[in-house]
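Sharing a structure here in structure tokens format.
Just one protein chain is left out here, and the rest sit where they should.
After this line comes chain A, so read on.
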Amino acid sequence: MVHTGTMEGALFEPTLYIVKGMCILDNDGNRILAKYYDKNILPTAKEQKAFEKNLFNKTHRANAEIIMLDGLTCVYKNNVDLFFYVMGSSHENELILQSVLNALYESVSILLRRNVEKRVLLDNLDAVMLAFDEICDGGVILDADPTSIVGRAALRTEDVPLGEQTVVQVLQSAKEQLKWSLLK
């Protein structure tokens, strides 16, 4: 745009493309799942892995929730042997990123029946992949409500003893578990 005056750059950009990337690493800093949504940021797998290594080194000891790294704001959370990260531009509302991280963590937690650890996650990798896909589509936050994400990620019907529980019941129990975790 040649004619419009340049923006000061201090204000946040009015865009839906907020999330630059999300990833889950194990406790050695290896990638379990990672998605990057901006073609201009970390375009190759090599750069991404180098970034993840760096990110992990900077974050695995300090439990500090948020870090600015390589021009990105990264919010993170860990549990047992898993590290969850959500990345956005360094010029982004940190709290929005935080809400996405919460959505990611909570929905994974519900999917894994609160056993948030690497082995269980790998056993349910397909569901977690679907959750990833339901939270963010190409950098746009698709949904940030854990129960509805889990609902859309579709629990495997065979896992639930048929006749005992319907999908609605599963969701109900998930909701209750969530409530408990919030009350804690």
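Simple rule for what comes next: contacts are C-beta pairs under 8 Å (C-beta built on N, C-alpha and C of every residue); 3 or more make two chains touch, one makes a residue touch a chain; residues count from 1.
Throughout what follows, contacts and distances are computed from a predicted model.
Missing chain, UniProt protein name, picked from "MMS19 nucleotide excision repair protein", "Rab proteins geranylgeranyltransferase", "Elongator complex protein 4" or "Coatomer subunit gamma": "Coatomer subunit gamma". Seen across the whole complex, the unshown chain contacts chain A at 1-3, 5, 7-8, 10-16, 26, 31, 33-35, 41, 45-46, 48-49, 58, 62-71, 75, 89-91, 93-99, 118-119, 122-123, 125-127, 129-130, 133, 137-138, 140-145, 148, 152-158.
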